[in-house]
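Structure first, commentary second.
Left out: one protein chain. Kept in place: all the others.
And then subunit A:
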């Protein structure tokens, strides 16, 4: 859903990325980028590996967002997730899961 911007953080791009982040709109529900990721098998495994605190926070944010979406409301502006506060908490775990899967596939080819 949220497309990944290229890794290079040049000063020219930051303004654009902030604008894009706000335009996506999930921060109005109080969500972070990694909350919105499509749950395929790799992502499910990465979520299983999250530390308990991080997992609980994720669940809370998702529940709150589902509740708001049902009521057709959004959070007040001061509670929207800011671009600077958004933490890509799932990324390290997801990368590891993907590396492991690729390794298994490499071995299976031999």
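Operating definition for what follows: a residue touches a chain if its C-beta (ideal position, glycine included) is under 8 Å from a C-beta of that chain, and two chains touch if they have at least 3 such contacts; residues count from 1.
Basically, contacts and distances are computed from a predicted model.
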item	value
Among "Cytochrome b-c1 complex subunit 2, mitochondrial-like", "Large ribosomal subunit protein mL46", "Tetraspanin" or "Tryptophan--tRNA ligase, cytoplasmic", the UniProt name of the subunit that does not appear here	"Cytochrome b-c1 complex subunit 2, mitochondrial-like"
Residue among A:17, A:48, A:63 or A:82 touching the omitted chain	A:48
Touch list for subunit A against the chain that is not drawn	48-49, 51, 99-100, 103-104, 107
